[in-house]
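This report concerns only the one structure given below.
Some chains omitted; the rest stay in position.
In this document, chain identifiers A and B correspond to the written order of the chains, with residue numbering beginning at 1 in each.
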Amino acid sequence: MGKVFTATEVAEHNTRKSCWVILYGKVYDVRPPGGANVILKLAGKDATEEFDPVHPAGTLEENLRPEALLGNVDPSTISAVEPQLGGIEKPENHPPVQSLLNMDEIEELATKKASKKAWAYYYSAADDKITKRFNTEAFRSILLRPRVFIDCTECSLETTLLGNQVSMPIYVAPAAQARLGHPSGEAGIAEACGGFGALQIISNSASMTPEQIVANAVPGQTFGWQLYVQDDRTKSEKMIARVNKLSAIKFLVLTLDTPVMGKREDDQRGGNVINELTAMESPEGSEPVPEKQVFAGFDPSLTWTETLAWLAKHTSLPVVLKGIQTHEDAYIAALHNSQVKGIVLSNHGGRSLDTAPPAVHTLLEMRKYCPEVFDKVEVWIDGGVRRGTDVVKALCLGARGVGLGRPPLWGLAAGGVDGVKRTLQILADETKTCMRLLGVQRLDQLGMQHINTRLLEQQIYDGPSGLGAYRGRFPAKI
Amino acid sequence: MGKVFTATEVAEHNTRKSCWVILYGKVYDVRPPGGANVILKLAGKDATEEFDPVHPAGTLEENLRPEALLGNVDPSTISAVEPQLGGIEKPENHPPVQSLLNMDEIEELATKKASKKAWAYYYSAADDKITKRFNTEAFRSILLRPRVFIDCTECSLETTLLGNQVSMPIYVAPAAQARLGHPSGEAGIAEACGGFGALQIISNSASMTPEQIVANAVPGQTFGWQLYVQDDRTKSEKMIARVNKLSAIKFLVLTLDTPVMGKREDDQRGGNVINELTAMESPEGSEPVPEKQVFAGFDPSLTWTETLAWLAKHTSLPVVLKGIQTHEDAYIAALHNSQVKGIVLSNHGGRSLDTAPPAVHTLLEMRKYCPEVFDKVEVWIDGGVRRGTDVVKALCLGARGVGLGRPPLWGLAAGGVDGVKRTLQILADETKTCMRLLGVQRLDQLGMQHINTRLLEQQIYDGPSGLGAYRGRFPAKI
């Protein structure tokens, strides 16, 4: 560990067989497993600028064998990689975030200010992005039914999510790599949420540790923590143990919609190295990809029985299942409602499987085939929410919480903490305006009588039940 | 009041705490309440050019405390704000309005001639303007069914609206701020309507007083007056009292679709100050907007019981309810038909709630769920009418009157009184041509057999009744 290398020496180790990089002034051997094709691009170089904004403190220690640390680099010998950070480096004459009027304008400004890499990571979605677009279009195809001559002087967005008091039903969904957009990162999002009484779910792939993110929480501020179960279960168990100790974190969100990673071509074109240590081998070679290597790090073998039991052994926090996309799985989830207290209808922002249905499809399916689920677990949704009217429509359909994936990241990239605040404020204001124009004062007054879903009803699934192992008389009452 | 200030002195009072403006040579203190964020842009300046075209005579006296008038300005010390008026200031080589063939061309010319501010105010609609576009597209998706071998030599557009004889079913809907488009303002629209025997509804936010607008009415010319109920009811009562005295005004139109203002982003971008004294605090700060401040001036607490009773105490004029967007509210309105003689199916030209349904949806809903309403009250519609075929389709569906919102304003901006005349003539001609090609001589011959609404029928609401407090067996006969 006391060994000192020159940059020139490091530079010689730039092959798959011998692959060194400089990180935070230290020299590491990052040959697979652990590294991947992508990191070869940085082999032999100082990768700190690329690595830092996308990995929380402690990542190296957790993922590399101790012997991977070879020594220190002689600082006088290195010349930095050209930084590609977003958000703050380009002092162009951009409009202030306070002047931005809607989510599109925030994304537009973020696109200008963010690094190409950050943009590609946030923007990308699976294949042809059909589901990404459909997420938003599905909301737009629902019509509202404004009622008149109703006193709407008062109007409140207050509600509870899993029993936690929040100021609005809008929450920040788990999305990775916030520091890629702005140095304030996930802690900056937390600061904005604190001011608005909004719930935040911390990504398993956050670029900061959970401890850092919740450090400055205001009293009563609520967090959830997202879990991707690792191949090496002990890693996940260690993280759960850390999370169990953080009182601000009230529940775990187990993400199920990405047992393997979707094909996000913008991201691949953007040359992102962000998934180096945890993500899939990119399919660049012409040889068929060997089995088991497709999503290095994450465990694709999860099942209802095994995984929930394992989780119960390691935490007593309520569990929310994220990525439910069929009424069948919503139904099965509700059968586990002693442990599973909520589900998130989500297609991962269109990032997993292209042509997967938007969450409003699943809501309508559930209302048709198993409406009792709404009484058994809380139903949250995310994906494509860009207007207060979208929020209201989801609530009318039975959702209790409405998550934002990309918008807070665009907000962060556009203006740091203030950008996230602007994002939340616009959506909260729009949601209230919509409620008042519907003649509604409280969230619990919203219902199917306020929306016309005729077009979507003509599109939702009406084929055979796919209940599989849970087959039986369907819809059986839970 | 005799005090004289220099422009330089006024200019020092340009903050929220001390905010003076010059209007018509006088100096006013316009601190909130009364003013708003927007007026700060003009703080310390001569605001006459901005203020005049959008406020009727008497606005200052009615809205400012007497002590707000601080004195006079020394005229030699002021330099005018750059004028932004539309319609007449730009002597470019524009085509004469007589050569314009349709509403699109009139809007196109108006867009060129109007100030950016006027354009933004007229053009804007809520959020993504989905409803604004849908208003027109819904008409286009209805097919006509021309009948042949019918004598159509004679063809008449004559009808009555609330018992008043008019030459056509097309009327001018209440739209604010006509002087923003052309100095002849609402009185110019009245002049055009007089020549065509068309009814005009005067906006509550007209830029001229009702007395000015009806001053030169021709014999038999009919007006309605639109009411937004003010927070301070005495203000509304005073206006109603004035209107009661004007014999040309035959009915009141109570607008219900805007208890709070919709989010009109084009307008916000246009930097309009037009709502300064009466409109909402624009959501520019990052702090949540305090309750009750969202729509300063207008009363969001109206209800069927309280408001109609209050109105009955102050006028015996027939009441028309504008902004009905569901069959449920149409049904309830018909229950009040001793006082309510008409309803306007309207989504405020798409300016209130985006993704609200077009009026033809509500017409079809009513025909399906409560067709008896058509016998109890007159049903008028507005929103998206751009062709004579649109007018005919609305009449076939059961509407008796068809309102024009933006087109007369575009006409005014394009060519003053002549522009409004051209607008009315084109639509009247197109309507007659359509009737003849359908084999119809009189309006009362139009019916459902002349239109194919199959596509729209697949889209209209078929969910649960939202009758609320009026719930019961539905559709109960009225």
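Here is the rule we use: a contact is a pair of C-beta atoms (placed from the backbone, for glycine too) under 8 Å apart; a residue touches a chain by one contact, two chains touch by 3 or more.
Please read all numbers here as calculations on a predicted model, not as lab measurements.
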Complete-assembly copy number [criterion: all chains share one sequence; 2 shown]: 4
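Keep in mind that, in the parts below, only the chains that are shown with their structure count from here on.
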Cα superposition of subunit A on its sequence copy subunit B - rotation in ° rounded to nearest 5: 90
CA centroid of subunit A to CA centroid of subunit B, Å: 44
Sites on subunit B touched by subunit A in the complex: 127-128, 130, 256-260, 262-263, 265, 268-269, 283-286, 288-289, 291-292, 294, 300-304, 307, 321, 323-326, 328-329, 332, 347, 352-357, 361, 458-466, 468
Sites on subunit A touched by subunit B in the complex: 98-99, 101-102, 140, 142-155, 196, 387, 389, 418, 421-422, 425-426, 428-430, 432-434, 436-439, 447-455, 458
